[in-house]
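Supplied in structure tokens, the structure appears directly below.
Left out: one protein chain. Kept in place: all the others.
In order of appearance the chains are A, B and C, and numbering begins at 1 in each one.
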């Protein structure tokens, strides 16, 4: 491989530092790169996910929510930054860890809690639950309980857009573990040769359940798998919502101008175990502490306060609103009916 | 990526030129890098494949052979060079285009023709045919009619060797089309993280049936897919049997010394269509002519004559022997019995 | 009398007509564009509709099928071709866990109007990985429709219905049927799902079949007629939905049943039909339901053995005799 190429390839790191430096500069010399409104929306979404997951984990422990529950705690910046960078009618396909994507794409938390409670009023009438939650009204094609299976679906959504020429992009959220599954390479290759408006956001939280990525990949830089297929690929800090936002925004513009797909490897870390019942004891304490110290929600908060210039008081007000909305959502879900068997039979009668 | 790395990575090309220069030098200043015996064996095998395929294609046209038949014509250097570089008890897994691999690994052409004729005396008792021909006695785990499916099988053979510590290597023959299938990336990744003694020889003949690789890959250098997974990967001229031999030999030594897997992309071209009934009209004439002009069998012949110093007369003698052996093999197959239904029922009674 | 065309030409017409009618219909598969398909079903479509609607794919069955599903969810009507039904084993997750369940899991907020075309059955020495009959696998998956036409007329009318269906349809052709000719109207018509077709009326015994076992059963019926046994040959055409009414009507009439299936006997659809008949027509049967099916084995390469592992005309005739007199 020649040097220009190798230079182009390391663009990931250049980009990372460039963006970092940029906003830090603007951050420190106080000039505003982002409006207060924008930073407020960003923080609202970050905090909503944080509250949603925190409260639902409690409800799970109380037996109000059953089945598998994979919290998005610690990864909020990725869903929020990515979804803020695309349009309401753009598509996303989500994962088994999908609450954050769903909220960031604009879902109503009432209908989300209702779904987790298995109620008729939920997004999937209580038939799907956490691992299948979908919000077609906002272009969220849904969570998926088969790791990697949402990649081909995302390729299809992007393919549809390129056939319809509807100018939409599709963001496929995926994970380090999924990058070892065959559909990852297959799907990226299809996106590459068909030059699709697809952005693959790889949430590299460094574990597949308890298996560290270092045990399932000899080359730990996963974005290189995109490069090898001829896709513009980069690695970024997934805990900085503005950095994610900028990266996805840039890729989305490329997609819409017909320049084809992108891979963005966003490095992050879970704030807890794989699912609610996993204590995550295999996660080294100091490493966890480091990631807690760069908590993406905290970071979004300081952007709002320091860049957005919002007063501590006003931030607290927003947080209170969100907590109240969550109370409401839980109340709504708790008092909602379930689908009865007759209604159910009607849905499946032609199966 | 840093420069050392990029330097290491371009080793493919260095190696290519190094080898090329080497044997050319030794070739021109007349010193022998290879013994006459070695070059004789190499040519014998090359010519045997050429004769086998040529004759069997005729038999197919006469209706003596049925089903799918994918000739190896034009790709002989890859199977011959690769199998000459490993031991008789090493493993290979083969493809739908597997006659060359089978012969190069030491199969008896009698039993091969018998299999293509569907006879009881064939390698698979006539149950497998061309696309499933296997010769376990020589470590050939068999052809495969599912493109890509032989990769996991090869990983398993190599895994077994690493568990048994039997010092064997496994050569997995695969193809450009297979590199777009999920098992390609999955299997290479397993070989990489488990540091298996596996050599993937990718026969890039630039087409999947009639689909040019340029339409199914945005990055046409397929060996880079191995690099992205942290595997020592290179691209070589697949029409030079000695170059293939040297590359596989070097990789096999690495494997046996515990240094892990390798990917060797051997670029080649079919001398005809995808299967016997495909005229291959989509193959540009001038390109085909170019590859005919560097015919791997011809090349092997001149190595034997010019480096090996064998007289034209002796070469002709060898060729005559091989043609006679092929006559015998056909005679054997033609006069062999078929499995009868009772014998068949016995084989499948516990299914 | 009506024009006669080949099964594969009838399929080609169906695709062409639906693509003209509805711009959201497009095709994906290996070698379907440039090459017009391994069995020439898509010949000429690239020329008429261009490379965006007739797409050649890499050998990545799972992902291009999944891409079809994703496109279907977002408003397209893809027709995805898998070259051999044996290769559908590579797309099972996308088909079973995604396509079949998507409408259900999303609480009905979206549907998957995908047609999955493939072809199965023994050919001429294509061996164990290119000759299977796997319809029973799809039959068992709630959410999938399953269509297996036996004539050019049915092929065209059913493929058009499949393309207009809002749920995923597995549409299985048979490699030995492609060159068969039959009358096909030039006019636009549909064949409705869930309607079996009596391909030959008879009062003595009911022969239930689908796909390539239908012409074979008709041959057997002719031989039996010579012996004075009038067999009714019922072509199910769609396995899901299944026309149980037509089956029971015929059985109540003939009181003798033979089910013919190319797929291996164990766990095949024939067993499901037999179970249905014994449950719902118990009192009409005066002999057990007979099944003529493939024997439990992969398909051998050797041509003589290949013939012996799937039902031939003689086997059907034997089964009818067995069902007739005990």
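Keep in mind that, in the parts below, contacts are C-beta pairs under 8 Å (C-beta built on N, C-alpha and C of every residue); 3 or more make two chains touch, one makes a residue touch a chain.
As the structure is a computational prediction, the values presented were derived from the model and not from experiment.
One chain is not depicted; across the entire complex it touches A, B, C. Of the options B:65, B:103, B:134 or B:255, the residue whose C-beta touches the omitted chain is B:134.
Touch with the chain that is not drawn comes from one residue among C:28, C:105 or C:246, which is C:105.
For the chain left out of this panel, the touching residue among C:112, C:128 or C:251 is C:128. For the chain left out of this panel, the touching residue among A:42, A:79, A:92 or A:131 is A:131.
Only one residue in the set C:58, C:143 or C:215 touches the chain that does not appear here, and it is C:143. Residues of subunit B that touch the chain left out of view are 91, 93, 122-128, 132, 134, 136-137, 141-142, 144-146, 149, 151-164, 182-183, 186-187, 189-190, 193-194, 347-348, 350-351.
By the touch definition given at the top, subunit C reaches the unshown chain through residues 86-87, 89-90, 92-93, 95-97, 100-101, 104-105, 127-129, 134, 136-137, 139-140, 142-143, 240, 263-264, 266-272, 274-276, 278-280, 282, 287-291, 296-298, 300. By the touch definition given at the top, subunit A reaches the unshown chain through residues 66-68, 118-119, 124, 126-129, 131-132, 144-148, 177-178, 180-182, 208-211, 215-217, 282, 338-339, 341, 344, 348, 351.
Everything below uses one rule, namely that only the chains that are shown with their structure count from here on.
A straight line joining the Cα centres of subunit A and subunit B is 45 Å long.
Taking the mean of the C-alpha atoms as each chain's centre, subunit B and subunit C sit 38 Å apart.
In subunit C, the residues that touch at least two other chains are 57-58, 60, 62-63. Residue positions of subunit B touching 2 or more other chains, listed in rising order: 180-182, 215-217.
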